[in-house]
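Beneath this line is the structure, given in C-alpha cells, with notes to follow.
Yeah, one chain of the complex is gone here, protein chain that is, but the others are all in their spots.
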Amino acid sequence: MKKLLASFIRLFEPKEREERFQSSDSIVTEGPARRTILQYLAGAMSGVFAFLYIPKLFVKDLLNQHSTGKVQLPKWGMVIDLDKCTTCGGCVVSCRAENNVPIAGADQADKARMIFWMDILVEQEGEYPDIKMRGMPTPCNHCENAPCVKVCPVGATYISEEGIVAQIWARCIGCRYCTTACPYTRRYFNWEAPQWSEEYKNQLNPDVATRPKGVVEKCTFCHHRIRKIREQAKIEGQALTDENFRYLPACAQACPAKAITFGDLNNPNSEVSRLKKSPRAFHLQEELGTNPKVTYLRSAKWKE
Amino acid sequence: MVYFLYLPSSYENQFNRSGRYKGNREMRSWYFILFVIVAGGVICAVSLIGSKDSTTQPIQFNHKRHIEEGMNCVDCHKQVEKGIHATIPNLKQCLLCHSDPQGSNKDEPKIREYAQRGEEIPWIQVNRLPGHVYFSHRVHIVMAKMDCSECHGDMKGRTNPVTSSQIGHLSMDKCMECHKQYNVSNDCLRCHK
Amino acid sequence: MERVADTMSERVYTPIRRSGWKFYLASIILLGIVGWGVYAYILQINYGLGITGMNRPLYWGIYMANFVFFIGISHAGTLISAILRVTQAEWRRPITRCAEVITVLALMFGAASVIIDLGRPDRVMNVLKHGRLQSPILWDVCCISVYLTGSIIYLYLPLIPDLAILRDKGIGHTWLYKILALGYRGTEKQKKHLESMIGIMAVLIIPIAISVHTVVSYIFATTLQPAWHSTVFGPYFVVGAIFSGIAGLMIAMAVIRRSLGLQGVLKNIHFNNLGLLLLAMNCIMIYFTFNIYLVEITGNEPSIMSVVMQKVSGEYFILFWGMIIFGFIVPAIILAFPKGRSVAGCVTASVLILVGMWLERFLIIVPTLTRTRLPWPEGFYYPTWIEWSITAGCIAAFIFLYILFAKFFPIVSVWEVKEGRELAIPHVTERVKEYMPEGLSELDH
Partner (left out) sequence: MKDNKLTRRDFLKAAGATACGLSLTSCGESGDPYSIKKPPVSGDKGLYKGYEKWVASSCAMCPAGCGIKVRTVEGRAVKIEGNNECSLNKGGLGPKGQSGLQVLYDPDRIRNPLKRSGPRGSGKWQEISWDEGISEISKVLKKLRDNNKAHQLAVMCGHSKGSIVELWRRFCQTFGTPNFLDTTLTSEGSIKQAMFSAMGINDLPAYDSANASYILSLGAGLFDSTCHGIHFIRTISMAKRGQPGRRAKIVHAGATYSLTAIQSDEWIPVKPGTYDALALGIAYVLIKEELYDKKFIESSTYAFDKLSERIKKYTPENVEATTGVPPKDIVRIAHEMANYRPAIAIVDTNSTLTSNGLEIARSAIILNALLGSIDRPGGLLIQRDPPLLPWLEPALDEFAQKTTSEQITNNVELLPENIIKGKPYPLDALLLYYSNPLYARINPGRFHRAFEKIPLIVSFSPFMDESSFQSDIILPDHTYLERWEDVIPAPSVGHPLFGIRQPVVTPLYNTKHTGDVIIELAKSLGDTIQTAFPWNDFKEALLYRISGIYKTKSGSIVKEDEEEFLSSLFKNGYWESSEYKFEQWADIFKTSSGKFEFYSQNTAEQFSDTLEPKWHGDSSQYPFYFLLHKPITYAEGSGANLPWLQELGNVLRKTFWDSYLEINPETAHKKGIHDNESVRVESSAGHIQVRVKLFAGIPPNVVLMSLGHGHTQMGRFAKGIGKNPKEILVVNTESPGRIIPLCGTKVRIEKIKNGKDSR
C-alpha cells in the first residue's frame, strides 16, 4: 500500500515534472503548474455546469409527458353534496379497502400517523345549545394548479393528462415537500413499513400497488377503476357514458346517500358539470387559487 | 485486497531500471489492466448473482412440439385475450389431451401422476412485472394487435419451458419508446397503479 | 518580526506535526457521539421515519431545521472571506482559512441533513435522474452543489502555497501535500495566476453564496403555508445566514486561538471587527423579525394569526421569547459596547446567537406546520431521542472533521499572513493615498 502510494505520489513530484518539461522545451518552464491548475479548474467548473444543465435536459421529457392529442381527453372531477352527506364514514372505509390503505394501529394513531385517502374534515363553532358543527368528506382536491406538484423535486407527483394529481410511488424519495406544500393536508406519508397480518393480506386489492415505507401516498380518484371500465368498454365495443362514471370511485360507490358524484368536467352534459354550476357550489379555500376539481355543494356555505 | 495490489518486485525493478517517463506510462497501463480485470470481475459476479437461471420447471414442456401440432398460444394461455394476465394453464387444461398418453416425452406421464395425486402442476412463474406496473395482455394483444413474440421471444421454436424471465430486458424506457412510436399515451397513470 | 511569524507558523503546524492527547481525547468523544448518531440513523432507516416525532401534518421537524441551520453556518466562510478579500480588508488574512473550512463542512452536513430527512435515502439519485426544475428543492440541489464546488475550490486555491511550503519543509504528510500542491513552487508567474484565480473565485462566490440561502428560503416561501408565503424570506434568510455564520466563525476562531496559542495572530482587533459586523447583522435581523411579525399581526389573516399566536403566546411561547431575548437582543447589547467585543464577549454572544438562530429555524418550520389552513388535523411535535442523537452526531462530526482539517492542513493561511505582513503596509499606504483628495498634495506645497 505504502509503495503504491509512493509511486502514485511520484507522479506529482514537482521537481521531476519540471525537469521533464525543461528538458524538452524550456519555453513552458512554468507551464505545467498553471496548466494543471487550469485543467483542474476547468474540470470542476464543467462539473458544476453539468450539474446545472443536466436537469434542464429533462424538461424536454417533462413536456413530452403532456402530449397534446387532438382528441379531447376527459378531466375528472368530483362533486360532494354536503346537504346529503351524513358523515357516516362509508366512503372512508370503502377507500381503505379499495386502495390498500394501511392501518396505523392504536400506537401510531396516537402519534397522528394515520393515513386516510378520504377523510372527514370537521369544523365546530358556538357553545351549547347554539352549537354548529359540520363534517365534510375530503379526498385529495386534485387541484388544477396544484401546489404539491410544483414542489416535487423528482416528478413523482404530476398532473396526469386527465387531470388526476398522481403520485408515482416508485419514484418518490420521501422528502415530504408535497405533504408540506399541500394547503389541504391531503397527502400522507408512510412513516413505517405498512403492516398487514398474514390474514389481512388476502384482502389486498391486486389492482392497486401497495406502498413501501418512506413514500408519500394520496387519493388517485380510483384511476384503476377508470382504466378498467374503459378497457372493458373499448374491447367490447361499447360506448361509455356519464352514467358509467357517475359513482365510479370507491367512495362514491359506497356512499349510501349518493352524495358523491364523479365524472368528466370537460363534458358539459355530465352530472358533475351540471352540479358544479349549482349556486350551492363552492371549493375549499378558493382564495388560494388552487382551482380544485373537487366541488362541494352546501346550501349555507361552510365557514373556512 | 491491499496485498493483491502490491507490485510484483520484479516488475518494480524493471520499472526502476527503465526511464521514469516510460516507467510512468507503463505503470498507468498496468493499473488500467488491473482496473479492467477487477471491474470485469465485479460485473460478472453481479450478473451471475443477478440472473436466476437456476429455475427448473416441474415438467420439460416442449413449446415447439405443441405449436407444430397446430395449437396456438391462446389455447393454453387462455386469458391472454380476456384479461390482464396471460395465465399459466392449469392441470385441467393439460388433461384435455394428456389424460391418455401422447408422444414419447419422458416427462409426459408426470401430468397424469399429478392428476392422480390431485395436485396442480407447480409451474414456476418466471415472468413477473413489479407490483406497481399495470400491464394488460388483452390490451396489447387484442387492441394493439401485438405478437406474443415481441416480448416473449421466439417461443414457437423453443423445445423447453422458460426458466428465466423473458421480459427482463424490458425497461420502462422500452415501454415508453414503443408507446411513443405507436402514439399511445405515456402518461404515468397509464401503466402505473 | 521574522521570529514572531515563525512562531506563528510553527504553532499552526503543531497539530500537523504531532497529535497530542487532547486531539485523541476530543476525537474519541466526538467519534463516540458520531457513532451514536450513526446508530440512531441505522435504526431510523430500519424502522422508517416513524421512529422520529414527526407526524401528520408536521411533516418536517428538526432535520429540516438542521438543514437550514447548517446552510446558514456555511455562510461564515466563503462569503465573509470573499467579501473581505474583494474589499481588500487587510485584517482578514488570518481568518479566511478557518472560515472557509466551516463553509465546506457545514454545506456537507446541510446536504446530509436533507438526506437524513428523506423517507427513501436509497432513491436520492432520483433527484439527478428525474429532477424537475420547478421544484425549489432542485434549485437547492443545484445551488448547494455549485456553492460546495466553488467553496472547495476557493478553499483549495489559497491552500496551494501553504501546501507547497509544507511539502518543501517536509512537515507532516508530505505525500499528501505533494499531490495536492500541484507542483506549486511560488514562482512569480504561478503566484500571479493563483492570485487572479483567487480573485475571480472571490467575485464569483458572492452571488452564488447569496443565491444559496435565498433558494433555501424559497423552499418555504414558495408554498402556500401560512407565515411561510412571504416575499421577505429571501433576504431574511441571507442575513440570518451571515449572522449565524459569523457567530459560528467567531467560536471557531476563539477555539483555534486558544488551543494553538495564536493570540498574536487572531488578535482582539479581529474579534472586534467581526463583532461589529455581527452587530450590524444582528440589527438587521431584529429589524427583519420585527418587520415580519408586525406585518403578519397587522394583516390579521386568521390562518397566519393562528401560527403567530402559537409562537407569541401558545405552545412555542418559551422558545419564541427565548429566541428573541437571548438570541437577538442580549447579543446586540453585548456587542454594542466596545468592552463586549472582547473575545469572551464575542464568544458569549456567538453561542447565544447560534442557539437563537437554530431556534429561529425551528420556529419557522414547526409552528406553521402545526396550524394548517384547514381546521383539522392540528399538529403537535415532540422530537424523539433519535432525532436529537442524529443532530448531535451531525454536529459532532462537523467538529471532528474541522479538527481533522486542522490536523492535516494549516488552519491559518500562513503565506497570506506572511504576504500581508510583507506587502500590506506599502499596499495600504498606496491605497489610502488614492483616496486622498487630489488637491491636498498641492496644498502641501
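So that you can tell them apart, the chains are marked A, B and C in the order they are listed, and the count of residues begins at 1 in each.
Heads up, the rule we're going with is that contacts are C-beta pairs under 8 Å (C-beta built on N, C-alpha and C of every residue); 3 or more make two chains touch, one makes a residue touch a chain.
What you see is a predicted model, and the numbers here were worked out from it, not measured in a lab.
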Quiz item: For the chain left off this view, which of A:45, A:73 or A:88 is in contact with it?
Solution: A:88
Exercise. Write down which of A:73, A:97 or A:229 is the residue touching the left-out chain.
Key: A:97
Quiz prompt | Residues in chain A touching the chain absent from view | solution = 1-2, 81, 83-90, 92-94, 96-98, 103-106, 109-110, 114, 120, 122, 124, 126-129, 131, 133-135, 169-170, 193, 196-206, 209-213, 247, 250, 253-259
Quiz item: Residues of chain B in contact with the chain that isn't shown?
Solution: 78-79, 83-85, 87-88, 90-92, 120, 128, 130-132
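The rule we apply is simple: only the chains that are shown with their structure count from here on.
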Self-check item: Chain-level touch network, classified as line, ring, star, complete or other
Solution: line
Practice problem: Find the most central chain, measuring centrality by the gap between its CA centroid and the centroid of all protein CA atoms shown. | Solution: A
Exercise. Work out the mean Cα position per chain and let me know which chain is farthest from chain C.
Key: B
Exercise. Determine the centre-to-centre distance between chain B and chain C, using the mean Cα coordinates as centres, and give it in whole Å.
Key: 52
Quiz prompt | Whole-Å separation of chain centres (CA-atom averages), chain A against chain B | solution = 33
Practice problem: List the centre-to-centre spacing of chain A and chain C in whole Å, with centres computed as mean CA coordinates. | Solution: 34
Exercise. Scan chain A for residues touching two or more other chains and write them down.
Key: none
Quiz prompt | Residues of chain C whose C-beta touches two or more other chains | solution = none
Exercise. State the interface residues of chain A toward chain B in the complex, per the touch definition above.
Key: 1, 3-4, 7, 11, 16, 20, 64-65, 67, 69, 158, 160-162, 164, 166, 168-170, 207-210, 220, 223-224, 227, 231, 234-235
Self-check item: Interface residues, chain C side, partner chain A - complex
Solution: 47-50, 53-60, 114, 117-121, 123-124, 126-138, 141-142, 145-146, 149-150, 152-153, 160, 175, 178-179, 181-185, 187, 189-190, 193-194, 197, 219, 222-225, 369, 372-377, 379-380
Exercise. Within their complex, state which residues of chain B touch chain A.
Key: 2, 5-7, 12, 20-21, 24, 27, 130-132, 134, 136, 138-139, 142-143, 180, 185-190, 192-193
